[in-house]
Every structure is written in structure tokens, then in C-alpha cells.
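All protein chains but one are shown in place.
Take a look at chain A:
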Amino acid sequence: MAGPADLRILVACKRVVDYAVKIRVNAAGTAVETNNLKHSMNPFDEIGAEQAILIKEAFAKSKKTVDVIAVSCGPAKAQETLRTALAMGADRAVHVETNDDLQPLAVAKVLKAIVEKEKPDIVILGKQAIDDDSNQTGQMLAGLLNWPQATFASKVELAEKAMTVTREVDGGIETIKTPLPAILTTDLRLNIPRYASLPNIMKAKKKPLEKIAIASLSIDVAPRIEILKVAEPAKRQGGKTVENVDELISKLKNEAKVL
């Protein structure tokens, strides 16, 4: 690419157990089993990657360039997730290698280090990851960087060095405007992610993917939260068919005790 891009976007992409997989708690009751399960990009991060590419495509129409960098922290397999982001249209990827399970604060610190290195104008994250549902990383990163944040975005419009974001809040929608650089976290209705096309999957294999050992960042990523117990909710009881109204009333009174 000739010269620096007009805009740079960093997209966080977490590798999680695919949403469709039926998860099970491990025998020790300490975590969810993840071995040998299908993994995919966190759906909210996928929306984030799509949004970055949509912005890139919109800028291209007015002859402006956008550099989209996908970043993921995790084991070697996280590179598959990054390749998906590259196949969708990201320009390059950064893999922060670790085999430890990072908590949101640790991820935010890692992202802060990457932000300081790459100097993006916008960092896009999913509002939460579907494995731990923390909904913290984006906010913590904003705090660490002392940047403005626009969370739960359902619509994004970019202007010169500013961004107007529509957010879904309780009881309605809220529209805010923030200067850049800023943090953006995505909600469901922001967009529908595209499919990775074959030509783009092939191109993605040749796009740069930088590997960074987490130790080289000299960050304290020790967990701050201890998980005491993970348990499945009580099994749902099956429905019953009743023969007549009398039986229904009797069951509502005596079994369900709602009458």
C-alpha cells in the first residue's frame, strides 16, 4: 500500500466454542469442556470484522484507504480465527500467543499494548464473547487507554475524525457522537457478516500474520477472578398431555400449584 492509510481499524477476534455446539460442564465442575469441539469466531467479533470491512469499502468509494488489522489472543488455533477475518477482508493479522485462559482485564492490557504499537483510530470489539459473557473487555480497554467508548452499537456513521453511533439501550435507542480515536463494541443488529469467498480464502493465506509471544509484552496477565464452581442449570421437565379440562385444572392445582 502506498503511504499510510487514511484510517486504521483494529478488530479483536476471539476464538470460542461454536454457538451451535451443545456444551457440557467438565467432570470436576470447574469449567466447560472445550476439547475436540468445533470452534468459530465469536459472533459479535464477526460483526465487528464485518463492520470494519464495511467502513473500508465505504471509504474506498471516495478513494480513501482503510487498514484493517485483526488481532486475537490465544493458542495456535486462534490463527484459524484470524484467517477467517483475513478471508472476510482484513488486511493483516496479529496473533498474541498464549495457552493460558485470559480474563477480560488481561485481554484489555494485551490490546492496549497492540494499540500503542499499531496506533489505530478505532478499536472494534464484540460487546461480549459468547463463552464467558463478560461484556468487560471493550470498557476496560477504553479505561486503560483513556479513550471514549461507544458500546452496543447498532449503527455506525463515520465523519471526519468523529463517529456517530446508535446504541441499543433499555427502552429505546440512543445516538451519541464521539471523537476518534475511540472504542466501539458491536451489538447484534449492526450488520450480518458476509461469507468468506473462495478467492478471498486463498488470498487470506498470503496475507501477513504477525506472531507475538505474550511474554514479550511484559504484561501481568495473571487471573484476578477465581472460578469456584461451574454447574449446569436444572434439567427442564418435559411437557404432559392431558385428556380433558378437569385433569388440566387438577394438575394446575396440585402439581404446578398455580391455581
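One rule holds for everything that comes next: a residue touches a chain if its C-beta (ideal position, glycine included) is under 8 Å from a C-beta of that chain, and two chains touch if they have at least 3 such contacts; residues count from 1.
Note that in this section contacts and distances are computed from a predicted model.
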Q. Can you tell which of "D-2-hydroxyglutarate dehydrogenase, mitochondrial", "Uracil-5--methyltransferase Trm9", "Large ribosomal subunit protein mL40" or "Trm112p-domain-containing protein" UniProt lists for the chain that's not drawn?
A. "D-2-hydroxyglutarate dehydrogenase, mitochondrial"
**Q.** Absent-chain contact - pick from A:198, A:225 or A:258
**A.** A:198
**Q.** Candidates A:97, A:132 or A:174 - the one touching the absent chain
**A.** A:132
Q) Contacts of chain A with the missing chain: which residues? A) 18-23, 32, 36, 38, 40-44, 46, 84, 87, 130-133, 188, 192-199, 201-202, 232-233, 235-236, 243
